[in-house]
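Here you go, one structure.
Omission of a single protein chain aside, the complex is shown with its protein chains in their original locations.
First chain written, first letter: the chains are A, B, C, D, E, F and G, and each begins at residue 1.
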Amino acid sequence: MTDQQKTELLKRYKNGEIDEAEALKALKDAAFSDLGFAKIDLDRESRGGFPEVVYCEGKTAEQSLEIIRVLWERSEGNVLATRCSEETAAVVRAVLPEAEYLPLPRLLTLRRRPSEQRGHIAVITAGTSDLPVAEEAAVTAEIMGNRVTRIYDAGVAGIHRLLAHEEELTSANVLIVVAGMDGALPSVVGGLIKKPLIAVPTDVGYGASFHGLAALLAMLNSCSAGVTVVNINNGFGAAVAAGRVNELAAKEK
Amino acid sequence: MTDQQKTELLKRYKNGEIDEAEALKALKDAAFSDLGFAKIDLDRESRGGFPEVVYCEGKTAEQSLEIIRVLWERSEGNVLATRCSEETAAVVRAVLPEAEYLPLPRLLTLRRRPSEQRGHIAVITAGTSDLPVAEEAAVTAEIMGNRVTRIYDAGVAGIHRLLAHEEELTSANVLIVVAGMDGALPSVVGGLIKKPLIAVPTDVGYGASFHGLAALLAMLNSCSAGVTVVNINNGFGAAVAAGRVNELAAKEK
Amino acid sequence: MTDQQKTELLKRYKNGEIDEAEALKALKDAAFSDLGFAKIDLDRESRGGFPEVVYCEGKTAEQSLEIIRVLWERSEGNVLATRCSEETAAVVRAVLPEAEYLPLPRLLTLRRRPSEQRGHIAVITAGTSDLPVAEEAAVTAEIMGNRVTRIYDAGVAGIHRLLAHEEELTSANVLIVVAGMDGALPSVVGGLIKKPLIAVPTDVGYGASFHGLAALLAMLNSCSAGVTVVNINNGFGAAVAAGRVNELAAKEK
Amino acid sequence: MTDQQKTELLKRYKNGEIDEAEALKALKDAAFSDLGFAKIDLDRESRGGFPEVVYCEGKTAEQSLEIIRVLWERSEGNVLATRCSEETAAVVRAVLPEAEYLPLPRLLTLRRRPSEQRGHIAVITAGTSDLPVAEEAAVTAEIMGNRVTRIYDAGVAGIHRLLAHEEELTSANVLIVVAGMDGALPSVVGGLIKKPLIAVPTDVGYGASFHGLAALLAMLNSCSAGVTVVNINNGFGAAVAAGRVNELAAKEK
Amino acid sequence: MTDQQKTELLKRYKNGEIDEAEALKALKDAAFSDLGFAKIDLDRESRGGFPEVVYCEGKTAEQSLEIIRVLWERSEGNVLATRCSEETAAVVRAVLPEAEYLPLPRLLTLRRRPSEQRGHIAVITAGTSDLPVAEEAAVTAEIMGNRVTRIYDAGVAGIHRLLAHEEELTSANVLIVVAGMDGALPSVVGGLIKKPLIAVPTDVGYGASFHGLAALLAMLNSCSAGVTVVNINNGFGAAVAAGRVNELAAKEK
Amino acid sequence: MTDQQKTELLKRYKNGEIDEAEALKALKDAAFSDLGFAKIDLDRESRGGFPEVVYCEGKTAEQSLEIIRVLWERSEGNVLATRCSEETAAVVRAVLPEAEYLPLPRLLTLRRRPSEQRGHIAVITAGTSDLPVAEEAAVTAEIMGNRVTRIYDAGVAGIHRLLAHEEELTSANVLIVVAGMDGALPSVVGGLIKKPLIAVPTDVGYGASFHGLAALLAMLNSCSAGVTVVNINNGFGAAVAAGRVNELAAKEK
Amino acid sequence: MTDQQKTELLKRYKNGEIDEAEALKALKDAAFSDLGFAKIDLDRESRGGFPEVVYCEGKTAEQSLEIIRVLWERSEGNVLATRCSEETAAVVRAVLPEAEYLPLPRLLTLRRRPSEQRGHIAVITAGTSDLPVAEEAAVTAEIMGNRVTRIYDAGVAGIHRLLAHEEELTSANVLIVVAGMDGALPSVVGGLIKKPLIAVPTDVGYGASFHGLAALLAMLNSCSAGVTVVNINNGFGAAVAAGRVNELAAKEK
Partner (left out) sequence: MTDQQKTELLKRYKNGEIDEAEALKALKDAAFSDLGFAKIDLDRESRGGFPEVVYCEGKTAEQSLEIIRVLWERSEGNVLATRCSEETAAVVRAVLPEAEYLPLPRLLTLRRRPSEQRGHIAVITAGTSDLPVAEEAAVTAEIMGNRVTRIYDAGVAGIHRLLAHEEELTSANVLIVVAGMDGALPSVVGGLIKKPLIAVPTDVGYGASFHGLAALLAMLNSCSAGVTVVNINNGFGAAVAAGRVNELAAKEK
């Protein structure tokens, strides 16, 4: 339901064409589709700039398919499914062959129209093992209309690898810095570049990394002021946050 | 040392006017003042937009005073000292009577010129007990040149108090949401307003809040995508991060 | 052994018809059946309102079968087995084909008589991934004689989905609110509806959700007073607690 | 603002007597009083059955006083302040001499009318050291209109002390069981009495009690199904939850 | 090497029959057999009352076999292998067919002579799921020469099941109490019976049991003084400790 | 009430001399004295070998005094109060001047008759800083009738200091080993001496000792089988447990 | 790029033979090879004494192969791959048949020239289950040019097994002590031998070892001053650290 349709509806209610119960029901039906196990938000795009994203973990393949299908059929934008296993992807693609699947970041996408190409977000990783999380961030950012630069495997143990990319770093609007183990990279990047910086801890490491806790705590305690942090392995969340900053920059022009 | 001065210096080195050792020493002296117990970054303002901030916790009052004094005398901007106890503030103000002290957020400021009035950052708290952290964020943001709107005591247990401020929320460039206990407020605000949102957990609460851990974890796991998080009670860090976003928006214009 | 039978027994002991040893043995035999690896409580229904529930996790399929079989043969009520794997269910159903198995909440039931239809408990989830836990709660509540209303996928990131169900929420005697990730839903529901509210954290989420710890802590620190909490994923426990409240309401009439 | 007043207001808006802006402002003003540092909820009693409670921890004495004063002057019910230090109590009583202070549970009360005397809640403690928390629960329950029975120092190490009170336990509508150390008491009470039972862990104990964590975890894992849990030392929260159950029982009559 | 043999050796050294190097080598060879990956303690029985026990976890099946074989061939007592997988058991039994395997407690035994029948140790469990740990304790205690009474599934949620065994409990020299979940059973037993009591937490439970942490902490904080605790699931360790107490009682006679 | 008195009472009930209510009341009165804030166990000595011990932490000085006074007046044995602050001790000694106070272990004792001199318990510490806990154990053991040998400051960093006491170690019935920091001492002692060994972790250490957690975990994971553990700093609990073992040895003679 | 080549390049830049951009590009190309998913450090050997080590965990087999291949072809030294699964090893060896694979420590090596034979590092383990970690340390140390002595299964529960190796311990330059469970071995070894000692906690143990946390904390709190610690199971890191000490000793000669 577009904003215009809603205004229309409210007028009809004020004029007495429809009563309160009818008005409420119309608004409710338009707002989401209730599948019983899920309430699909059909109104999201107007509010958030992109369609509801499907988080597949913890859902059966059939539940994921059903939600994706309704979103694809009843919205007009693109669809993104995250944490999507190969099994679920196969079930979805049997019904919706236009879906694309990326196994490394475990993302499934359905694209109806090309994404915008706003600003420029840099995604940096400390190591190669951080790629699945970094790609979740990069692909999510792209489908939401952002231009993305990837700088991978540039950890602090060989800091010259990072310094070689200074130009790309300074030209970005936002930086997403992905690191496991000691989580030290955001502090170093944040000390060099004064841009909004979103740190993503990964569960790369072993022993006392405690599945990413070490990197998470290090990033929360970064000695470089201005670093903000998302959940362990949450490349998706970092991309959404970065996208909002990038969008804001574009809007202000 | 301004960027121009540095270019000058490099030219003189290339022309052979000064040798390598002289060039390096000149650069080093300009970059920071070494007090033995501290290396004061005199170059920070050109790089980061404001002078080095003094973090007083863990420093003796004399160390804090000395660092503040050097910054105030050798830089040209404003000076901010955080986590400053009343004792330290008294020691500083005996020598630098122009310093102002705010006991609630434990901030000490020295202002030489009025701050800019960029954009608009909203600082929201769940309860009254979150004020010290919120004020640390608000005052820091102001001294760094941002306009700030305060919306205090608007927690989710009485959600109508939040909804009454929707207009101020939607007009802000960035939101700083400060909450202790269950840390639920950023999820609710983030579900309503699609702007960059920085969540600040506080140690308000008791028992199983574990000094803010409960709020921190809740915020890292926010079901509203795009929320980013800083350390417990870190109002200062949230303000720096929000300021960078706000500055970016202004620059892009 | 019914209360009447026990009174009878005690009279016979006082009258000298049986001696102390005989009386004690009779009481003991009636109270539970000792299988060596398990002492089955045959007396539970009179005390707790429903037969002993079998918790299958950590038991071999054979142990579970044996306990279920004795309960089914020697009690007069319904039987419920929780955390029952598909393998155990198959072993049980080979012997007791009247058993029904629900794979999502991993429950196995044997029903001899229809359950009562007391009052009305609402089970609410934040997301679709919380369904297994919610269904464990809902089915358990139903077999124990409660009427249940399900409101699924109504998390705080899209709070309008929750508000659409206000009527069902206010008419319930008790609310069971199931949520993972940030565990924020009980705070929001508890701020709107002043009814006994039992919060169930789930392990839905990743990274710093630490298998439900984040949601658990958030719920324990809920800023909505009056929220009580059960163990992570403990839909069964929430249903028992809610049932007791519902039963109390009925009794008081 | 009573419900009737609100209906009135809405009618005037529909009739065009007042416009949308006026209606919204009237509703907002009636709902809470904004002191800047706090938004006092004047509408709470109609929704929750008792006036807003003031949580004093983390507030200055002056902030607490101001909130209490507004509540006392602008509402018609009783006022309760929790976690109130002796210092804050002295500041409040200098201005509002009718306030009463209880140092053990650190509660301050202002009573305008006698509380109801609904049903019957039993508060049980494992030891004497649990009394401050138990009294917070008991006094809170009383001021909210519940009759309370206290059974103190009845821990499982001397279980005969508990059994001596069986009658009082079985006649209660709800049980609040307060225990530190091993947190075992709710499991034992819950095995004997099939009533709604709210367990309150306390930080009594030392070493590996980790300030109540041991008791909290034990209670969340209670082998007696149907136990629900509140935060460590949260006697207030337990009383609110118990009061809702008790109220429900009364209403259903 | 017996104590007598050692005395002999030392005499020969004093008399100058052998030099220091020879003496040391003889003692060293007698003390343990060095397989490179393991030093097998052939001297253990004289010091500890039973042969070295083989802990199989983390060893390859071949390593376990080799150690068991040397112990069996070069010592004169019984051999016990703990945490022995079915795979390792099969490898061992292919070479040493006299080995017996118990899959529930995952123990493998080689018995050359009947064990003593000292005193009497009671092993009590809270539930059926605790049996693997309880059997590890019971079988270990038996092979080390103790008489064992098993009382299984006697948890505090149905305390009458425990009270029915009071006689067996009071006649034991030592009690081993095995419980998961809330770990409350040792507190209740310890309140009734004043005997040495060793509590064994198990990882039975889910969610906030954190793999036995809840039970472990509860037991360490037992309100029944005199309870001592071993590691989670450590039935073996509890049996060794109980055996020492039992042995002491026997020796003192 | 002695066991004989109880038998008497039961006979009178059977004979009809007293009715059920009278019998129950007599038993209850004899069992404990109810002060409201505390139920004092007057029967404990017959059941547990010594009067109820008063744990002063978390009690007001007045509560502690009252409990100690009742125990001293109504029981016939010695009285022990643990975790007793200097303030509480002063309050008690003002009323009961025969009380003795030991500031290091914070124990207060009232002795009416000399303690027995059973067996022999060795208390060993790793360092001098562990003395308060060790003395709590030693004095408690002595007042409960055990002979105690103290071996202090014999940690593993200088293992020859321990070996110099081998004789005293091997002649003891039970060993209490007190250590903070790495908690390694029980493993070393347990490897040398095959006696019941109770390990007491202390909070001695800093940083990652986490107030004794490091030592606690090390002791629970001791590679010397047969070590059992009590709570951090719980010298009292270790003494009770050791006393039971020592008593058992004596009884068996 | 050798240091000489770099000096050459800088001269050509000063002489004006190449401009700044060319100089920078040449330096960058020489420093690392950028595969997109990884930046391979070809310059490492000159800086660190051995080629970049490939950490295979979290990389696909194809990524690992590609990195190993480039290193092998473009450097002149040996190559070491750690945490290498059997699957990855098979993929690598299909292309590079000269690679050797060691399944126990999961290491893959490619040797072009014999390693040096510097000094002497002793690797000691508490038990046989610690071997995989110990071998990771030992083989790493050997390929980096150190002589290694292995002393395995010498834990504190049978301390005579350790004392039998005193000579080898005192002659080593550095000690690597590997232990799980209680992590007590480094304290005992460090008390006997005053050499640099690197402690490696392993995840050997169960229950409250919490995957090596117990051993890690014990080692960090070692009562033997001078013990330093690496991450849980980090045999590789211990070897690198020990190698640096050994190298330093050699260089100083």
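Some points to look at:
Keep in mind that, in the parts below, a contact is a pair of C-beta atoms (placed from the backbone, for glycine too) under 8 Å apart; a residue touches a chain by one contact, two chains touch by 3 or more.
On a predicted model such as this, the values are computed, not experimentally measured, just so you know.
Partner chains of the missing chain, restricted to those shown and counted over the full complex, are A, B, F, G.
Of the candidate positions A:S209, A:N231 or A:N246, contact with the unshown chain belongs to A:S209. Among A:L169, A:A184, A:L197 or A:V240, only A:A184 touches the chain left out of the display. Note that of F:V204, F:M219, F:I232 or F:L248, the residue touching the chain absent from this view is F:V204.
One chain of the complex is left out; on subunit F, the residues touching it are 127-131, 152-154, 158, 160-161, 164, 204-209.
Those residues of subunit G that touch the chain absent from the view are 47-49, 53, 173-174, 194-198, 216, 220-221, 225-232, 236-238, 240-241, 243-245, 248-253. Seen across the whole complex, the unshown chain contacts subunit B at 28, 31-32, 36-39, 41, 44, 55, 57-59, 63, 67, 83, 201, 203, 211-213, 216, 231-234.
The rule we apply is simple: only the chains that are shown with their structure count from here on.
Here the spacing of subunit A and subunit C, counted between their Cα centres, is 38 Å.
Contact with two or more other chains is made by residues 127, 158, 180, 205, 207-209, 213, 216, 220-221, 225, 231-232 of subunit E. Pairwise chain contacts present here: A-B, A-C, A-G, B-C, B-D, C-D, C-E, D-E, D-F, E-F, E-G, F-G [touch as defined].
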